[in-house]
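The complex appears here minus one protein chain, its other protein chains still in place.
To keep things simple, chains are lettered A and B as they appear, and every chain counts its residues starting from 1.
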Amino acid sequence: MTRHAGAAAGFGALLRGIGSFVWLEYKALLYYPASFFMTVLQSVINMGIWFFLSLFISGYADRYVASFGGSYVAYVVLGVAFHEVARTALKSPFLSIQTAFWEKRLETYRIFPQGFWAYVLGRFLWQLLFALVVQTVVLALIAGLAGLNFHPEANVGLALLTYLLFILSAFGLGLLGASTFFFLEVKRGVEPVGWIVDYAVRLTSGLYYPVTIIPAFIRPLSRAFPHTYAFRAMRLLLLQGAAWQTVAADVITLAVYAAVAIAIGFYLLRWSLARAEAGNGVSAVV
Amino acid sequence: MKGKAPAVTSKTVLTQLASVWTFGIREFRMWRSYRMNQLMWICDILMSSFLFFMIGRMVGDQSAELLGVYGANYITFILIGMGVNYLIATNLHDPFARISRVYWDGTMDLYLLSPMSIYTPLVGLMARSVIDDYPRVFFIVLFGTTLFGARFALGHIPEAILFAALILIASFGIGIISASTFYLFDFKRANEPVRFFIQEVMAALVAGTYYPVTVLPYPLQIVAALLPHTYAYDALRRLLSPGADLRTPNLVLHSALPTLTPIQVDGLALAAGCLAFIPLGLWLYKAGIERARRSGTLTRWQ
Partner (left out) sequence: MRRRAPKDDATREAASPPEGIIDVRGLTKVFRVKEKGQRTAVRSFRAVDDVSLRVGRGEILGVLGPNGAGKTTLIKMLCGLLVPDRGAGTVLGFDVLHRAAAIRSRVSLVAPTADIGTDNNLTVRENLQFWAAVYGIPRREKKQRIDELLVLVDLKDREDTWPMNISAGMRQRLAIARSLLAENELLFLDEPTVKLDPDGARRIREFVLRINREDRVTILLTTHLMYEAEELCSRIIVLDGGRIVAQGTAQELKRLVRGERIIEIFASGLPAGTASADAPSADAPSADIESSIRLLPSVLEVELDVWDGAVGQGRLLVKTADVDRTTALLLPLLQDAGARVEGVRSGEPNLEDVFFTLTGRGLAK
């Protein structure tokens, strides 16, 4: 009887594992095609709501966003599109762990050296790609129908880099939030980090209105989140055609934020997993 | 010799009402154990109100010009939309969710093996939604008036209650239609299309929760005219917003019935919704149960 050589380790194996989980999510999507259609439609509707809401008050709000091109509609639509993708990155790790836990798959993934991380990263990658495609389509739709004008000299490359750093920052926060699944025993519902970030970002990061109109005593809170820097930089780049010098501080802040958040999130999640396995384990006891 | 079913008497109706009350007590006991959930939705209301308060700061003291027939207080306009939306969403969304729950936990069989009519569990299980969601309107008003400067006109409270009742009934009718699809068309997954298209697509975009219908392109205003939500928002804003105009038409149906006041048109439209959706929903729900009895799919335990 031939014995197996043992599960493969190393970066190559991790990449293959990630690819496998991406493929698994793709197959799940094919199994429920109606779900895909409804998700896209929901995103279109969500964007549509903010489009019409911003249109409703644009006559009064445009002057508050003069530094971003002067169109409150464009200001809000861009913010919503980027926020939805970042939100996916923020929530993905916790939701993935929660799903695998209650479906009793987490222990199975932990058996293999890269199993757990391949699962978390694979699902994150799939959800991110999906969200990117959907939001790009939605943005194009709204831009086309409503005539949103991006600056003709917008630095698209720098905008993409900013976007990537923004997503990585959100993912780092997501890893942090995912660690609460074990060390705070948040097994059901919403995890506290994501919940706090979600609300704080909506209220203070300039997503729906410029930071300048926030009461002064709350304004410092906006500096705590990568969203503030990302929204500002993306809007300046795409709506004002800003140059590198204008957004350098924001982009560098995002890069540092992404590195620190991912590092802390990774170690905290790894620590909480080890702690759980030393305690009650990572399996749902039913 | 075949037996006769007991005739429907007041005692039988009372028995059904007693069962609904029993469900209410049970759902309240269960609701009490989810403290965190209650805290979270209170925070959710507070944050959402604050969000629109901040948006409203950009409008400033030009709300009257912006809102037109809907008065002069932007935050009041928004909060009425939010509150009514909570009520509608509960009544429209939850029947399907409750029927889904009794299917997956196997209790539909047990509910039917009792003196209850097939409709009683449907109404009774809604108690959780009522206990959990309806009080949110109170918190919306509380936060709005104490923290964010919302003001409400109190001169038409009885009419406002009537319109609230009409939209609750009409939306519950749509909710029952949605619930019926669970058994009628085997929509066992969470994304049931009736509820999805009416509430999460059409109503969300065009009914006027966060902006007046007049902002929309005309084709979308016609779509809005098909939804009971539209008339509820319009009527309740006119009745409860300080400085609102009760007479100037602004909806498509208002223009189509110029001899009636906007409030009268709104009332007629909502009444028509009640008369159409409730009987249709009850009939479809019963058909769904009968279909499930034929196919053996009342619960997942077969």
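Following the convention adopted for this analysis, a residue touches a chain if its C-beta (ideal position, glycine included) is under 8 Å from a C-beta of that chain, and two chains touch if they have at least 3 such contacts.
Being a predicted model, the structure only gives us computed values, none of them experimental.
Listed by label, the shown chains that the missing chain touches in the whole complex are B.
Of the candidate positions B:T107, B:T214 or B:N250, contact with the unshown chain belongs to B:T107.
If you put the missing chain back, the residues of chain B touching it would be 1-7, 15, 18-19, 21-22, 25-26, 29-30, 33, 105-107, 109-116, 118, 290, 293-296, 298-299, 301-302.
Quick note on the criterion: only the chains that are shown with their structure count from here on.
Each chain gets a centre from the mean of its Cα atoms; for chain A and chain B, those two points are 32 Å apart.
By the touch rule above, chain B contacts chain A in their complex via residues 36-37, 40, 43, 47, 50-51, 54-55, 57-60, 62, 66, 189, 191, 196, 200-201, 204-205, 209-212, 215-216. Those residues of chain A lying in contact with chain B across their complex are 32, 34-35, 38, 41-42, 45-46, 48-49, 52-53, 55-57, 59-61, 64, 72, 189-190, 195, 199, 202-203, 208-209, 213-214.
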